[in-house]
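Of the protein chains in this complex, one is absent; all others appear in place.
The block that comes next holds subunit A.
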Amino acid sequence: MIPAQFEYVAPTTVEEALTALAEGGEDAKVLAGGQSLLPVLRMRLNVPSVVVDLGRIDSLRGVRDDGDAIVVGAMTTHSDVFHDPLVREHAAVLTEAIEQLADPQVRHRGTFGGALAHADPAGDLGAPVLALGATFTIAGQGGTRTVEADDFFEDLFTTAVQEGELLTEIRIPKYTGWGGHYEKFVRVAHQWPIVAVAAAVKVDGGTITEARVGLTNMGSTPLRARSVEQALAGQPATDEAVRAAAASAAEGTNPPSDLNGDADYRRHLATVLTRRAVLAAAGA
């Protein structure tokens, strides 16, 4: 199958891209890596009149050190984020999540910003980025604005990025020395997670001093497991303590029921995967 006809624009700057989006109006679609968009276009689930390809905008690629944070350009491929030493050092849970995202071919093309702006509730990047408290930079014709991770994900496939705007970069505070792990539950290879848990943990002398936990596919957006985070603080990094803290992982969630499992099954998975993720992140 092939997509319906569309006009193709390949700007080389963010300004040109914003102009093309403004001219395209509500029928314009942004093409990042295309690993989610192209299947949608081929199945004609979406029929845009204009496709604005960000692939020629070099300024949107790369990871840079910005003092107390690292900044990931929206068009940096998953593969490049995975191999980036800054990400590995300061945001280990992201490296862990990307290693399990889709398959190698998709990681070569798919982009960090594209996946986040697509906001599939089963996408692997939302939970770690939310857990790490990232800040999103969004460019529009009136200038740029920033949105905190807590406000970025609004609903299924819906983020704070409005029509005519572009997600340009994602700023992630440094969690140097923290352990990170992404525990993903799938039935077969290269599938969307049925449930997954992102955990970043700071351990000092066998005690968990701080923890951040994000949940994938436990609702229409990625979610923070704040009650688990609070319960973990000050606890020893042992199976018994982490198991007790993880028991509340599904609190406040609204997981879907589908062929892969009903909501109760997902709630159970969330507690099990949270325990595994936190223990692995703590190196216990």
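Remarks
One rule holds in what follows: a residue touches a chain if its C-beta (ideal position, glycine included) is under 8 Å from a C-beta of that chain, and two chains touch if they have at least 3 such contacts; residues count from 1.
Note that contacts and distances are computed from a predicted model.
Selecting from "Glutamate synthase (NADPH/NADH) small chain", "ABC transporter permease", "Acetyl-CoA acetyltransferase" or "(2Fe-2S)-binding protein", the unshown chain of this assembly corresponds to "(2Fe-2S)-binding protein" (UniProt protein name).
Only one residue in the set A:P85, A:P104 or A:G205 touches the chain that does not appear here, and it is A:P104. Of the residues in subunit A, those that touch the hidden partner chain are 1-8, 10, 31, 34-35, 38-39, 41-42, 51, 53, 55, 79, 102-106, 108-109, 189-190.
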